[in-house]
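We show some of the complex, not the whole, and keep each chain where it was.
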Amino acid sequence: MKFKLKLSDILGLFPHALTQGECNYDYLTGIASLENATEGDLSFLGNLKYKLQVRTCKASFLILPIDFEGQPGENQIHLRMEDPSHALAVICKFIEDKILPSPKSGIHPTAFVDETAVVDSTASIGPFCFIGSNAFIGSNTQILSHCHIGDGARIGNDSKLHPGVKVLTRCKVGNQVILNAGVVLGSEGYGFDQVKGENLKTPHLGIVVIEDKVEIGANTCIDRARFDESRIGTGTKIDNLVQVGHNVQVGKDCLIVAQVGIAGSVKIEDQVVVGGQAGFAGHITIGKGAKIAGQAGITKDVEAGAFLKGNPALPVQLAQRIAILQRKLPDLFNRFAQIEGNK
Amino acid sequence: MKFKLKLSDILGLFPHALTQGECNYDYLTGIASLENATEGDLSFLGNLKYKLQVRTCKASFLILPIDFEGQPGENQIHLRMEDPSHALAVICKFIEDKILPSPKSGIHPTAFVDETAVVDSTASIGPFCFIGSNAFIGSNTQILSHCHIGDGARIGNDSKLHPGVKVLTRCKVGNQVILNAGVVLGSEGYGFDQVKGENLKTPHLGIVVIEDKVEIGANTCIDRARFDESRIGTGTKIDNLVQVGHNVQVGKDCLIVAQVGIAGSVKIEDQVVVGGQAGFAGHITIGKGAKIAGQAGITKDVEAGAFLKGNPALPVQLAQRIAILQRKLPDLFNRFAQIEGNK
């Protein structure tokens, strides 16, 4: 990633950082990992397992933990601070604002906004967006191209909807929410009753509610509730291509990785972490802080703090032990045949 | 879900229901589960395992099976009927029509309809829709915003296409079909021939055919056939984010849950039920009424009526028995070592 930003602007973001070394650049011209950085770049040590790379790193500016032992090279500056990962986030946000400028506020001439909709004057409505009747769009919210905001839907402040997002009728999205391209909120739940061999549809009347600071990945789908609300709690981050069924309740600060499937009426408590491609059967509860490994299949309630793996899911240590023993099955069968022969 | 509907209109839907009890409400103001219902709400007993909740349910109106034993509470009406689930479907449809009114018939001024396309005068074409040359849209069909109906594609009567649906060239959609947001019908099949190390593309010339009363979930993709038709049979319901490969034939009244993957040329017979995230290898046949558990991996033909689980998939009882024995492997290895030691 190459650009040109005044070094003094970057340093100004961290007035309390300790600086070491000197360099003769006035501009930061790139940002890269320790391994890939070159002259003029900024890099950082976020994970201590990479600390040996600092010595050979060619970046001109290095963000390091406060207690890092080592000296800057020639024409190199070390910036020491409490939390390099946080610092990186701040810098990346700064760079993003410079190189990916926000769309202008206002309604694009190709957008269609129903006359009963309320759009804050600081919001931005992109090309070919549809904003339905009685919809509401809050301040500083950016809605990029081809989005559909259904009748009566409500989007809060400082949120960003990437191209092609669909927020269907009456659904609610909070503040500082990011919905990536192609997200669908409020699709019809999958609920049918067998009546004389046919699968009879029961229309789903509820909505989806997305609380503040939630991020949802590209092409992820969240079905609306049967009567009430499917809900994603504050600060939860959902990755791409995830399926969230009707009536699901996800708590706060959860991490749900790509392609996870959550069947209807599941309750996921706060701070649960779910690995990619894991699946949950309907009507179960996942306790606070539980961890679910990738591709696990969860069909029963999970206790708070548990760490499960596999399908059927087992405590991770047992699952790993069984995996090792399975590899020894050919040997076991051979040894066993020998004993039987010896009888 | 809150609203306000005349009680007499609701009761009028069920002239043959037995009513018990009295209440002093003229309006139904909500609908909720037995557990969540409050005064003014309607609720219902669809599954007998919840029958104890009826006694404490605060709903003003309760739909119950004809033979339910119990009396209404104070200011509460019991409606007894043959099939409460069916009744609920009827009521939800009635409520949906009231609170989610259908878009008006006609073509939205922002839509683009090719001059050779035929759109029934009772159909509704939403904002920013594209209707290609020689396409046909039947009576009372609703096409919401940002849909693409390709050249020569045909959509039947009384169908509903949610925002962002793509029905590509020449594909056919029947009557009373629901396509949720972001569905893709007719994408290119995944078929390549290795020629001198390169993967050579063979264009797929076929189409997708969706029969009547099919529902397809958000962002699900169905590839067109190599030469002929990929086909989804009448009454089949497919959930979100499902992959259906080229040439696949799905029978009638199947249920295919979210994130299932079906490789090319699979044949699924009538009334098959497939749990979420299950996968099917190409060129196999799944017999009528078979059940496939979630996350199962199916690589061979499945007999009619079979119930399989796991990967490799096994009859469900064997799979469950093996799962139990696997948990005992650590113990088995220990006991075995002991016997060997004793020899």
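Letters A and B mark the chains as written, and numbering starts fresh at 1 in each.
Note that a contact is a pair of C-beta atoms (placed from the backbone, for glycine too) under 8 Å apart; a residue touches a chain by one contact, two chains touch by 3 or more.
Not measured: the values here are computed from a predicted model.
Asks: Note that 2 identical chains are shown, then give how many the whole complex contains.
Replies: Copies present in the complete complex number 3.
As a working rule, only the chains that are shown with their structure count from here on.
Asks: To lay subunit A over its twin subunit B by CA atoms, how big a turn is needed, in degrees to the nearest 5?
Replies: 120
Asks: Please work out the Cα centroid separation of subunit A and subunit B, and write it as a whole number of Å.
Replies: Their C-alpha centroids are separated by 27 Å.
Asks: Mind pulling up the subunit A residues that touch subunit B in the complex?
Replies: Result: residues 112, 128, 130, 146, 148, 150-151, 164, 166, 168-169, 182, 184, 187-188, 190, 192-193, 195, 197-206, 219, 221, 223, 226-228, 241, 243, 245, 259, 261, 263, 277, 279, 281, 295, 297, 299, 311-312, 314, 318, 321-322, 325-326, 328, 332, 335-336, 339, 342 of subunit A touch subunit B.
Asks: For subunit B, which residues count as touching subunit A in their complex?
Replies: 1, 30-33, 36, 46, 83, 85-86, 88-89, 92-93, 95-96, 99-100, 108, 110, 126-128, 144-146, 162-164, 178, 180-182, 213, 215, 217-219, 235, 237, 239-241, 253, 255, 257-259, 271, 276-277, 294-295, 310, 323, 326-327, 329-330, 332-333, 336, 339-340, 343
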